[in-house]
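A single structure is presented below for examination.
All protein chains but one are shown at their positions in the complex.
So, subunit A:
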Amino acid sequence: MDEDGETETGAYIWEGEYEKTWEALREDEAGSIQASVDDIVSRAKRRRLLERPADIRLGMMRHLFVVIDLSSAMTDQDLRPTRQHCTLKLLEGFIEEYFDQNPISQLGLVVTRNKSAEKLTELGGNPQRHITAARKAVDMACSGEPSLQNSLEICMKTLRYMPGHTSREILIILGSLTTCDPGDVSKTIKALCTNIRLVNFLDGKIGLCFHQELASYNIRSSVIGLAAEVRVCAKLCKGTRGKYGVILDECHFKDILMQHVSPPPAATNTESSLVRMGFPYHQLSANVASGETPSMCMCHLDGNEEQGFGSKGYFCPQCKGKYCELPVECKSCGLTLVSAPHLARSYHHLFPLDASVELKLSNISAEVSHCYACQVRLTEQLLYQCQKCQKFFCLDCDLFIHETLHSCPGCANKPPNQALNDSVNNRNNT
């Protein structure tokens, strides 16, 4: 559906036939429709998984700024209890998921109200700091009008100095339908956009022509609208290749928000470089015989509490500074410190699992009675088969494997040379 509300066939939505959505739901013996609702939700998830394109370079090291609207429109109660509460609650979940899926990335929070914008937290890799700030923001008063240009300027000031190989992003959660800016917001938008000569929009018109003299920082901006679609946000997202979503209700809000957790495709002019990183040694206790004593860690040096004093910690290989948690940037020598599992967490983005094929139980010639992974007896008509190992799975296992596990149990149970032989055979057969 494009912006004028037309469907692909050219008719307006209200001109189409009735969608009898109530017929899709079925009641079970107890009268509950929970099972069919779950069914519909899981089918939608499967469809979305299939749509994700493969073999695209992703921006793995991300620097993301989240801009939260705290204007008077956020006191509206269409999301329970207020839009502000709901947004900040979902944001806490988002922050945790973001650092879980992108452990070597950084996040910063910005709020906008009263026609200005202020930074809530600096760009950093410690999730706890951001979650605490988000919790405190629930008590901040919402007033005035948001300012799109000011918030974009604040984010740009920090993001422009980030190294070229990182993926620089802004995510704006806008509840208001207006914005109050000191200057021309289109100039700021142009500065964020990709530096290309011509842009072809979907409806065939040749769009804005960006001048080569203007500085372009290539910052991918996405917007989540809480009220309705706003033209300037749509322009911003189209120009910077971001995603624009308008929510329907709280579940949909969570859905759209979580879509931003996965790394986005890298922009064409993102540099690729070798980043120097340190892998610190974890020490559980001090070796008193060699003269090591407990010490204060560098992350809690500025705090007033006694937290951080001890012998446990990670020691920077370059300057021997002690840190409690990884990943962190060493304060004294500037080296990024990570551990091998952090990088391993991101590997499933680079080696995504192929989608499985949906088959009908009656069409299968082989005797299949149980799901290979969870041993449940297969009663439903639909089965899912992995293309590489030819094993059959039930719907629950298929979703679990694709969303959480990211490895097929059938393929993981094949020794390497046998897997190679099978893939050669499959390629010869097809």
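The working rule: contacts are C-beta pairs under 8 Å (C-beta built on N, C-alpha and C of every residue); 3 or more make two chains touch, one makes a residue touch a chain; residues count from 1.
Just so we're on the same page, contacts and distances are computed from a predicted model.
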{"item": "Protein name as given in UniProt for the chain not displayed, \"General transcription factor IIH subunit 3\", \"Hemoglobin subunit beta-1-like\", \"Fermitin family homolog 3b\" or \"Myotubularin-related protein 9\"", "value": "\"General transcription factor IIH subunit 3\""}
{"item": "Of A:82, A:126 or A:283, the residue in touch with the unshown chain", "value": "A:283"}
{"item": "Touch with the omitted chain, as defined above, among A:186, A:311 or A:346", "value": "A:346"}
{"item": "Touch criterion as defined above, residue of A:144, A:265 or A:317 at the omitted chain", "value": "A:317"}
{"item": "Residues in subunit A touching the chain absent from view", "value": "57, 60-61, 100, 165-166, 266, 271-284, 317-318, 335, 339-341, 343-348, 350-351, 369-370, 372-377, 396-397, 400-401, 404-416, 418"}
